[in-house]
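FYI, not all chains are in this one, though none of them got moved.
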Amino acid sequence: TDVLAEEGRQVPIAGSSTVFPVTEAVAAAYFEERPSVNVSVSQTGTGGGFSNFFCPGMTAINNASREVADAELEQCAENGIEPIEFTIATDALTVVVNPDADWIDCLTVEELREIWRADGAQRWSDVRDDWPDEEFELYGAATTSGTFDYFNEAVIGEDVNHRGDYHATEQDRTIVQGVRGSRHAIGYFGFSFYAENPNQIKAVGIDSGDGCVEPSLQTAMDGEYTPLSRPLFIYASDQALVNPEVQDFLRFYIEQSATDLVEEVGYVPVTEDVRDENLEKLETAIDEVTA
Amino acid sequence: MAAETGDQTVDERESEFGQISRTKDVAFRWLTLAAALVGILSLAILLAYVTVDAVGWLDWQFLTSAPHPNPFEAGIFPALIGSIALMLLIALVTFPLGVGAAIYLEEYASDGPLTTFIQINIANLAGVPSVVYGLLGLGLFVSLIGFGFGTLLVAAFTVALLILPIVIISAQEAIRAVPDSQRQASYGMGATKWQTIRNVVLPRAMPGILTGTILALGRAIGETAPLIMIGAPTTVFGVPNSLLSKVSAMPMQIYTWARYPETEFQYGVVAAGVVTLLVVLLSINSVAILIRNHYQHDQ
Amino acid sequence: MSAIDLSSDGSRTARGIAFRYLFTLCALLSILTTVAIVLTLLLDAVDFFAAVSPIEFLFGTRWSPTNDPVAFGVLPLISGTLTITVGAAAIALPIGLLTAIYLSEYASSRRRAYLKPALEVLAGVPTVVYGYFALVYVTPALDAIPFVELSTFNALSASIMVGIMIIPMVSSISEDAMSAVPDSLRQASYGLGATKFTVSTSVVVPAALSGIFSSFILALSRAIGETMIVAIAAGQTPKLIDLTDPAGLFLESVQTMTAAMVQIGTNDVVGQSIAYKSLFAVGLTLFVITFAMNLVSEYVASRYREVYQ
Amino acid sequence: MTREPLTTSKTESSDDQASPTPGSDGLADRATDADTSTTTDSRTILESRNLDVYYGDDQALQDVSVELPEKQVTAVIGPSGCGKSTFLRCINRMNDLVDAANVEGELLFDGKNVYDDDVDPVALRRKIGMVFQQPNPFPKSIRDNVAYGLKVQGIDDNVDERVERALERAALLEEVEDQLDSSGLDLSGGQQQRLCIARAIATDPEVILMDEPASALDPVATSKIEDLIEELATDYTVVIVTHNMQQAARISDKTAVFLTGGELVEFDDTTKIFENPESQRVEDYITGKFG
């Protein structure tokens, strides 16, 4: 934390790669106004960001695609850091396949679990008999990611493990590349990565009992796309809030979170009410730490 | 070859000495020439592709903007500035250390096991994978000393250690190329070792030392793996404003972008980034060549 | 006693000693660097090996540092590294050797003056650029070949690029060794009615063999340590070599030791988990392998330099 | 200057320092010795006609015309740089290997101009063996060294026999019989040179060219080589360049004297050249006035 104080004019950010595009877009816009402020973003996954960077006091902000976990809160508290949560968008966690995979348009949650759980299906034909007798090529989120945690909780459940023999990456874009390149691939990640590449990969609808729902900004906003739609967050460190650059950047971020900027990146922006709440929360927190 | 010479009888030499078949010879010649060209040509083709792809993307906007998820708005400015800042720092660290070590090895060290050991050690350090240097930077500068992950200072020190052996080796060659008669002349005049080194050896070796150092800096500017290992951020916005600023460099940014699947990134923004990096690299190397030519004409 | 004062001047001597120590220090820094590398790698590797037995690490067949159930068998990574190295060697060794023969035996000095620096450029291109080339140009081009089913990330394009990158390492050291073969041997061979082909293959190459060998080892060591090309283009799928499917090996994604390090490094860089420590265990393995190879290469090279003074 | 009888001290001092003078006899004695060997006229096997050689712009041989007799030893002498080696290397077209070298005029081998377009220098060299100043055995076994020419020329019958015969004729067999498989480099200088001679004669050429073959050897080795050369002349035409005038006098039947500028000043029976040269310049050279 001493080091951080010396650094000055820095806004170090780590965390979720799902949130990364939003933060990147916001930071790029911020650069136009304040090019001399050194905003840096690392994609470490939500969990990696909290445990390796945010709670040890090395970053001011953590991108998160899930809520901060209790263990992480404890770790932060040990270092005297209290995370302040801001919701900045809504995401539709998206399952994608190769556009040439003409046999599949929709999966039930049960089938999805069968594909992604340890000791589950190995081949497409294991899921449905009329699907090709070919092995999956699996691309998914690394265990340090919020996406993994969320998917694990919402789809796999407590009883079984998420499988380990898949192409695990923190870099969602790698998943796009991988799935695009192979007819028998399947992967999952944040909606934005699908939204950027709708022609190269195919999104699969999810049936959670009420019929097949395609992932989209609309279905996510309406709450139809279950169980995979989820809020996205950034967490600010109360210690870093003393830094005027961090305050300034957070104000800017929260204001942008209700704009088209978020939608352009492929997520659902927050409502203006949420934005105003967040701004208020921020000012209160700033007052507290600077008091 | 037996078949080729079999029909060549003694009598024939009355008028001729026969002809030895050159099929193998000619084929081999073309084969070796093809081998010599294949690498260069492949690279040339790839460079042509990337240059064509960069057209329309590599513009003023690209050079002066920050990275952006939208390829049409993305730019390389922070990484470009970061690379330049890194290079300056690296030069500041490696030049004195590298030249100092070379002077020790060439002018002071006597032939002994210690010298041989240092020499072999330097040659080996030059072959240690750069990712291992990254771990060194991570373990030493980030964890132990606490200069912060991904900072300019850590990046500069780490890459400096990486190119130091190259600088030392080329400086040694330059110093070794100074004729001994020059040293003798100086010592004969009652110059001390240091006076001889400063007044005679270094001025004469300097063009070679500079050339070698600049070429090594060219290597430094392309290094990515060490930056990754010391935790350089995925993307940096804004310019480095202190030694402890998070650093971004062109190769790091290219690495980040190379994993963006959008066609506009793959065949546009990254291509522009690659061309920018190569142009900077080329400029650095031309400076080295200019220096060398300049002094070659002088001597 | 002499009227002439030949005693030393204190400040002059002091300055001389100061500079001597300064330069000695600079040279010792290189040893310090090696020590620091070994120590940083060892310290964290020791922590790692406290949790994971060296046997398990060296002989385990599954590498899954972050996903449950975690496993730290380095063999799949070594498999990946081997795959890439073999592929690169298949390209660089013959091409580099033939190139060296061309440069040393066939090329006119003028052509050599152009070709050598042009070849050096191959080693000077940043590896991240090669990685990008492999992913964006080479893989799609190879995939366009009928009947070749190439994964987006595959060992083939990565090893082709690594191979191209290390060509100059083979060619320039081999060429040095061939140029060191005394002309008198060539003359002897020509004098016996040998063609250039025979001279090159039966005199020059055998005489330069240890130099050539040393260049091979050095180039392979470079291939083993190459990081960015494989991290970008070869993928992140740790798997054991399947000798029954050698083609598949190259057409699919693999993970090398270096790529695994990058993967952990980008996600987990300052953590204290075992996954993080495994970074250093892999790094140590890599360091030991390449360091040993460099030593061998140097030893072999010193032997060839001796042969003809 | 008047023609004086050659005194010991003078001839010794005119000697190249590098080539030792075995024994202490005067030159004249040796020339007389040589006189006893065959100097009967024999068929011309090699003939140069108006030979000019240039290295770039520098002329190394000037209008050299000479006829060399078959199965005799012809010595080529002259001061350093006068073109002796150049002349020798013209005969088997080794000068082709020097980019800058340019040959004009004719050189007839058995009546055929070796510089004709239809002559293959490789084939030519198979007829004309060569031995160099520095012994240059290949870093191979003794056997492989001698067999090398056979291998290159595709002669693969009775290889072992041929190797032994060549070693025998080169007066080396006895010394190396038991170590045919050890490296040729392990031999002494004189043995190496005899090995090179064996290598040259293994393929049974017509002519053997020798460029100062004994100049790198000690007196004992030198005298062995000299004996061998006289031996060889029963079967081969030998052309030998030497710096050592006593050597020329001892072993050759004919002597060609080149002087600076690449001019062939005199060519005659060795006895004639050493006892009563036509040209004043040759006499000056032989008596050590210059060179």
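Each chain gets a letter, A, B, C and D, in the order it is written, and its residues are counted from 1.
The definition used in the following text is that a contact is a pair of C-beta atoms (placed from the backbone, for glycine too) under 8 Å apart; a residue touches a chain by one contact, two chains touch by 3 or more.
No experiment lies behind these values; they were computed from the predicted model shown.
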Copies of each displayed chain within the entire complex, written as a formula: A x1, B x1, C x1, D x2
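Just so we're on the same page, only the chains that are shown with their structure count from here on.
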Subunit D reached from subunit C - shortest hop count over touching chains: 1
Innermost chain by mean C-alpha position: C
Taking each chain's C-alpha mean as its centre, the one farthest from subunit A: D
Inter-centroid spacing, subunit B versus subunit A (mean Cα positions, whole Å): 38
Whole-Å gap separating subunit B and subunit D, where each centre is the average of the chain's CA atoms: 52
Sequence positions of subunit B contacting 2 or more other chains: 1, 20, 149, 231, 234, 259
Shared interface positions of subunit C, touching two or more other chains: 135, 193, 195, 198, 266, 269-270
Touching pairs among all chains present in the structure: A-B, A-C, B-C, B-D, C-D
Of subunit D, residues touching subunit C in the complex: 92, 94, 97, 99, 122-126, 129-130, 132, 134, 136-140, 148-149, 151-153, 196, 199-200, 203
Subunit C contact footprint on subunit B (complex, rising order): 1, 20, 22, 24-25, 28-29, 31-36, 38-40, 42-43, 46, 49-50, 96-101, 103-105, 107-109, 117-118, 120-125, 127-136, 138-140, 142-144, 149, 161, 164-165, 168, 192-194, 197, 218-219, 221-225, 228-231, 234, 251, 254-255, 258-259, 266-267, 270, 274, 277-278, 281, 285
Subunit D-touching residues of subunit B, taken from the complex the two chains share: 1-6, 8, 13-20
